[in-house]
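The following block contains the structure, expressed as structure tokens.
Shown here: the complex without one of its protein chains, the others still in place.
Chain nomenclature is as follows: A and B, assigned in order of appearance, with residue numbering initiated at 1 for each chain independently.
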Amino acid sequence: MRTLIFRTAVPYLASLMILFSIFVLLRGHNEPGGGFIGGLIAASAFAIYGIANGVAPVRRAMHFHPMSIAAAGLLISSISGLVSVFAGVPFMTGLWGSIYILGEKIKISSILFFDIGVYLVVVGAIASIALTLEERERE
Amino acid sequence: MAGSSEAQIDLTPAMNLEPVPLLDWLIVMPVAWCIVVGTILLMMRKNTAQQHLVAIPAMGVQVLITAALLSQIIINGPTTMVMGRWLPPFGIAFTVDILGAVLAFTAAVVALACTIYGIKDVNGSGRRYGFYSFLFLLMAGVSGAFLTGDIFNLYVWFEVLLIASFGLLILGSEKGQLDGATKYAFLNLVATTLFLIATAYLYGIFGTLNMADIALKIAQSDGTLPLNTVAGLFVLAFVMKAAAFPVNFWLPASYHTPRVVVSALFAGLLTKVGVYAILRIYTMLFSLQREALEPTVNIDALSFAVAIVACLTMLLGAIGALAQTNIRRLLGFLVISGIGVMLMGVAIGTEAALGGTIFYAVHSILVMTALYIAAGMAAKLCGGAEDMTKIRGIYQKNTLLAAITLMLFFAVAGLPPFSGFWPKLMLVKASIEGAPWWAPFSILLTGFLSTIAVGRVWALSYWKPEDDDNETQDDANAKSPIGVSDFVPLIGLTIIVVVVGVFPQSVFELAYQSAEQLVNPVAYIESVFGSEVVE
Partner (left out) sequence: MEAWMAVVVGALFAVSIYLMLSKHIIRILIGAAILGNAVNLLIFTNGRLTREVPPIIGVDESVLSAQAANPLPQALVLTAIVIAFSFFAFLLVLGYRAYQELGSDNTDEMRVAEPVDDQTPPLGY
């Protein structure tokens, strides 16, 4: 799979896919999309980067270990469920607020953070499995 | 969703709009706490030296949380918390009664013991692979399964604990572990898939997944629904998880392969989650007025099948234990035999019998974990050997360990004055009253056979002095490979086993109350739907 064309195209493709995955993640707020599907797209970006350039550059590029990313995601998700204790509502209740950025009102919710957590869990877990399998193929 | 619609719709029928008392948070805290600590430990995998410094206090907090939850449930009765304000049957509900709280508390105690035992048993590479984080995620799954009030959610917690248990099972990636894990993984996958199939049918019949709602609808159903089939599917799935006779082979194939601490944890917790699920689904939900087979004994066809399975399971477990030389495999068969005893209580289904089952489950969680830990320590004394013929003279080497193990052997065989005696007494009494003659007979025969099995281990490996010709091994063991952190959990669990055996009154009352709540789940349903639903 280490053809020149593939290896030249993959960095652009992978970065585009990760950008797109973040777009899908944020779009999931009100329209089809969301953390799970976004995470899958990002994980496949890492996977094809690994196919083209080997696993070690991917691990370097990710900086954190994939399992740590998944753990951080799970932590964000559970904390976004737990914050509702301060509002006196049950576990996992969505809390809404809005912030103003450059005069534009942006609604922000604990659900969004839950979704970001899901995104990170999926990226970490799937990338971890994919990279493990790719490493074994090289052996 | 709720926030974006601008509050023109009346949401009171669908949403809980009242503030939630802070104490209700105790219901979700065992799960949430385990997940939070598990993720933090997963992120600090590389700091192997500090992990247990976080894990042990955190598991101590888990014990405190579940203890507080238990006392709260005893005072206030079953309590419900709905996720995200959606009222049942729309939202997922966590409903806790005494049964769930007692088992969650016992599980936390056992997990604390395993966390402490893990200090020495799990080395650097095991910790880098995430032993402690998987332990906490496993506890999240176990606590979630005990506390949830929604069948599909129960399935999800089963999967959570299953995936965490895979991680623990292959911690060392040795050949035997991979072999055992393969069998364990595939058979448990089939079991949970069966559970999902049964859940799908139940949803198709009633259009709801909330346990209280299903219990209500089954009680009101007219007897034309194919409920026995669905109940049979559920029982098959859970019996497979609990490792009962025709579907038990994954347990002795895998439980002796991982690290001792992992075996101890699995033996204590995983099969009991299956027993809990049978109690919850079969006894509480499908408490139908079934046609009794014989007028003298109140047992219907499906319960009759469960009774036969229970008999075969306990006898096979005891006979299998007689045939083993590897001590950990022998203990695996004793776990199976205990499952059979518990299933007998489920089959009889009276309050006394269910009380015996619940008491036995608590006893089995404590004593099986303690036994695996004790066996691991004995193996350490003999340079890692696990074979009955290779472990020799434990009494000579460490009298305290031999004495504790003897107590645990007595407890697992059901001899007084230890914790195994009382639940067996309750079950024998209940089965004399409510089951054919072979039920009490097989319970007693099982006790006899397990006494022989464990008695032989004690006589050969503990009591019999070491042969004189291998003095070199004595020198190697002179520095005593077992330390304080090994003895603390073992002695702690043994003290609980002895105290429960000598003063069984409070556990007996708890078991009896939870059995009452299972047979007559009015309080459970009321806690979900409010008191006006139940007439």
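Throughout what follows, contacts are C-beta pairs under 8 Å (C-beta built on N, C-alpha and C of every residue); 3 or more make two chains touch, one makes a residue touch a chain.
Values in this document were obtained by computation on a predicted structure and should not be read as measured data.
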Option touching the unshown chain, where B:Thr12, B:Gln50, B:Ser71 or B:Thr389 are the choices: B:Thr389
Which of B:Ala140, B:Leu154, B:Ile170 or B:Ile394 contacts the chain that the document leaves out: B:Ile170
Touch residues of chain A, complete complex, unshown partner: 36, 125-126, 129, 132-133, 136
Interface with the unshown chain - residue positions in chain B: 9, 152, 156, 159, 163, 166, 170, 173, 175-183, 185-186, 189-190, 193, 196-197, 199-201, 203-204, 252-254, 256-257, 322-325, 388-389, 456, 459-460, 464
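We adopt the following convention: only the chains that are shown with their structure count from here on.
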Chain centre separation in whole Å, for chain B relative to chain A (CA means): 35
In the complex, chain B residues that touch chain A: 1-4, 16, 19-20, 22, 24-25, 28, 32, 35-36, 38-40, 42-43, 45, 81-85, 94, 130, 133
Chain A - residues contacting chain B, complex: 30, 65, 67-68, 70-72, 74-75, 78-79, 81-82, 85, 88-94, 96, 109
